[in-house]
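Note that one protein chain of the assembly has been removed; the remaining protein chains are unaltered in position.
Think of it as A and B in the order they're written, each chain with its own count starting at 1.
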Amino acid sequence: MSIILFLDFAGVFVFAATGALAASRRQLDIIGFIFLANITGFGGGTVRDVILGDTPVIWVKDPTYLLIGTAAAILVYLIAHKIESRYRALLWLDAIGMAMFATMGAAKGLSLGFGPSIAIVMGIFTATLGGIMRDMVAGEPSVLMRREIYISAALAGAAAYVALWSLTENPLYSAVPATLIAFLVRGGALLFGWKLPNYHAKRGRTTKELERDGIVPHDD
Amino acid sequence: MSIILFLDFAGVFVFAATGALAASRRQLDIIGFIFLANITGFGGGTVRDVILGDTPVIWVKDPTYLLIGTAAAILVYLIAHKIESRYRALLWLDAIGMAMFATMGAAKGLSLGFGPSIAIVMGIFTATLGGIMRDMVAGEPSVLMRREIYISAALAGAAAYVALWSLTENPLYSAVPATLIAFLVRGGALLFGWKLPNYHAKRGRTTKELERDGIVPHDD
Partner (left out) sequence: MSIILFLDFAGVFVFAATGALAASRRQLDIIGFIFLANITGFGGGTVRDVILGDTPVIWVKDPTYLLIGTAAAILVYLIAHKIESRYRALLWLDAIGMAMFATMGAAKGLSLGFGPSIAIVMGIFTATLGGIMRDMVAGEPSVLMRREIYISAALAGAAAYVALWSLTENPLYSAVPATLIAFLVRGGALLFGWKLPNYHAKRGRTTKELERDGIVPHDD
């Protein structure tokens, strides 16, 4: 199995596990676990394939993906109650899956013949959109809207893969460092609250405050 | 008209009506009713067709779908104020539409030559994604995240269709029982609060509690 295929399957497994952890936080049943796990596991890859016109999407052509997502869901269903903090587990697995998919998405973009900028964007999309879907469907506040570094870590991993590939043309020597870079950047953000400077931005007014200040009309 | 095409049109009509009921709860105008009704009516089918690579999607090729969705929206616009509980009506129509689309989506998957597992997944997607989109766009808490049985009912209907079709190869004898099974399972959940056992899961901490316990950094 190539390193890229390994990253794809492993990324599906850990992202699916984060979907199952979100299902556990919502107290869904086993079918709900499997549903949310699979949406999270290949939601990002599905959007990537659809945007690139590579349909039917990969998990329709190869049922291995459904098996992996479902296995992750069942595993989490059986052990979630033994995990002290499911949300902390979710954040760390999300970081691992994000790093794998940033590399894998960039590699897929290049392998379909697209240029470096599109390959990097595909890395970012594959890495982030599954998590966005998980948070939207589960009604969680989106991980991406937190102020610690997230998208930048996916960008770093995808860009590293594209740069290393152009230097080495060796998937292994490109994929392993790129995945590590993305994971270390996001892991540092989780451990130490790393942020990029945010240049003067202040919190936006809430809808209530916007109505009070006459920015939007009272909506009732 | 074949039973499958009937289920498709009827499913669009009742799902569109649930979108219009959500629009009524948000006090939208008639154009808002039509917009949300059509998104709900064929949102799930659109995702199914896009994933399978069957584009342009069906409602672009056949404007009948837009007519049906718009008719449902206008009807609900005219009578919504006479309905005692719009949300109860929404839940029951959603159950009917879900049952029809679980069958119809599975039938479409088989008819395009995909295997049983992909056909069942397509049944589940067609049955659930329109409602997910309705709830997201309207800002309602998602029906799928409730603890009564929902996705399991779609799974039961789609699996029943695939099984009955392989036995009978008769669309009518497969579609009618499958649709009834999905509707009865979901209806029982609505009436009696049927749940699958949820094995130890406890509610997830809120963002505030996660910050208090140091799982995520304070986000301001």
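Rule of thumb we're sticking to: a residue touches a chain if its C-beta (ideal position, glycine included) is under 8 Å from a C-beta of that chain, and two chains touch if they have at least 3 such contacts.
Nothing here was measured: the structure is a model prediction, and the numbers come from that model.
Visitor: Quick one: which of A:L144, A:A163 or A:V176 touches the chain that's been left out?
Guide: Candidates A:L144, A:A163 or A:V176; residue touching the omitted chain: A:L144.
Visitor: Which parts of chain B face the unshown chain closely enough to count as touching?
Guide: So the residues of chain B touching the missing chain come out as 22, 24-32, 35, 46, 50, 55-57, 60, 63, 66, 77-78, 80-81, 85-88, 91, 136-139, 141, 146-148, 193, 203.
Visitor: Considering the whole complex rather than only what is displayed, give the residues of chain A touching the chain that is not shown.
Guide: Those residues of chain A that touch the unshown chain are 50-53, 55, 114-115, 117-118, 121, 124, 128, 132, 136, 141-142, 144-145, 147, 149-152, 155, 195-205, 207, 210, 213, 215-217, 219-220.
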